[in-house]
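The block that comes next holds chain A.
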Amino acid sequence: MDTLPKDVVLSVQDISISYLAHRGRTQAVNRVSFDLRKGETLALIGESGCGKSTLSLGIIRLLPKTGQIDQGKILYASRGGEVINLLDLNNRQLRDFRWAECAMVFQAALNSLNPVIRVRDMVYDTARAHGRTDREATRKRMLELFRRVRLDPDRVFNAYPHELSGGMRQRVLLAMGVLLDPQVVILDEPTTAVDILTQRTILEVLKELRESMGFSIVFISHDLSIAAEMADTVATMYAGEIVEIGPVNEVFYRARHAYTFGLLEAVPTLSSGAQDLISIPGSPPDLIEPPTGCKFHPRCPLATPRCAREVPPLVEEAPGHKVACFESAQVLAQSQRLAESQHSPAGL
Partner candidate 1 sequence: MRKVTLLVLVALLLGSVAPVLGQTGEAPAGTFYGAWPYFLPPDGHLNSFSTGGPASSLGLYYRWVELPMAYYLAAEADYEPWLAESWEFEGEEAFVVHLRQDALWSDGSPITADDLIGTYAIGRILKWSDFNYVGEVEKVDDFTVRFTLANPSLLARHIILRTTIRNMTVYGDLAQKALDLYASGAAIDSEAWLALQTEIKEFRPEQVIASGPFIYTLDDVGDSFMSLHWQPNSIFSESVQFGTVQIWYGETEAVTPLVLDGKVTYATHGFPPATDQAMQDAGLRIIRGPYNYGAAVYINHDVYPWSRPEVRQAMAMVIDRAESAFLTKGLSALPVQYMGGMSDGLIQLWLSEDEVAALNTYAYDPAAAEALLLGIGFTRNAEGKWLDDNGDPVAAEYTFQAEWADYGAAAQNAVEQLNAFGFDITGRAVQWQQLDEDIKAGNFTLSVRSWGASSPFPTDQLNGPLRSWNYTGLTEGQTGLNFPMEFEWNGEQIDFTALIAATGAGLDREVQQPFVAKAVAIFNDLLPVIPLSEALTNNPLNENLASGAPADDDPIWRNGGGSADNYITYLALKGILTPGPDAM
Partner candidate 2 sequence: MEARPDIQVVDSQSAALWKTLRRALTGFTARTLLQGAITIWAVMTFTFILIRQMPSNPVQIEAERIVREEQLSYDEAYSRAAALFDFNPDQPIIEQYVEYLGRLVRLDLGQSITSAGTPVLDQILQYLPWTVFSVGLGLLISFTIGIFVGMAMAYWRGGILDNVVTAIASILFGIPNYIIALLIILILGVQLGLIDIANALGRVDPTLEPGFTPEYILSILQHALLPVFTYVAATVGGWILTMKSSTIATLGEEYVTAAHARGLSQWRVLTAYVGRNAMLPLVTRLAISIGFVVGGSVIIEDIYRYRGLGKFLVTAIVARDYTSMQGVFLVIAISVVFANILADVLYGALDPRVRVGGKER
């Protein structure tokens, strides 16, 4: 019987996920581990294709047919304190688990809604699938949630998806995500396709919901500023691996992995103009035949011959701050300089 520390609600332990492709097996997620505590918001950041979406689909066991979980455990502590390994669940149990315990809000808001049926039918479908046959109660709760995400409840409830704007749809998804009061909500790039004002609204209603309902969040983003605003913990993923994980301030102000640092440098800030934007040279690695040693080494400005030879282990270098980089000391020095420059007036 697996056990979890008292405040941990979700624990991903040594998970590997691969896809079967024509050329061979793609290692999309490689031995990833992390814990999510109650009420915690974990941001998974990284370039597209780094495996963060695969990881989230793996957690709710919704990988496409070509994908499979090769090893590891995903432990989940139910409200009753029972710890279950999600990989042991059968289809029926999985269906019950999804949404009621762990909801997921997908990236493309328009495409996540069935275009040919009304919002209310999707709501009723969801409720009925979890045994909540009292339509009136469902309706009342949904209208209340819509109100809380600042939507016109009656109109939205009876609307077809195409009758709603992008921002409205995203809020509909958020509200529907918490309909069944889940412990964990996975948000996959919830603000990607919306304008900056809508983005603010969404982040605000999300914070309000989190505050009032107390669920934990796995927040997937490539937008570091949003991650910084929302997250308690930040994990950087590169080529299917978590290369750095730690408390938000630790990671952002004292980054110890060259890749995380590269991402931070690439963030346009108010103080640095767009012309200063540094993107990381090179492209994400081939996951079928990944580079030897540290997978980031071909793109890393600090790489040494050792990086190409040995795989750096993930070690805890500061309290709660783990990193897999042989040159973490150098990176730390650079990131501290960066942090200072951004905070000093000289940066203007």
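The set was built so that all candidates are chains of the complex that A comes from, given by their letters.
Assume a residue touches a chain if its C-beta (ideal position, glycine included) is under 8 Å from a C-beta of that chain, and two chains touch if they have at least 3 such contacts; residues count from 1.
In this text the structure is predicted, and so the values were computed from the model without any measurement.
Q: Pick out the one candidate among 1 or 2 that is in contact with chain A within this complex.
A: Looking at which candidate touches chain A, I get 2.
Q: Going by the contact rule at the top, pick out the chain A residues touching candidate 2 in the complex.
A: Where chain A meets candidate 2, its residues are 57, 60, 62, 65, 94-100, 103-104, 106-108, 111-117, 120-122, 125-126, 129-130, 135-136, 139, 155, 158-160, 162-163, 176.
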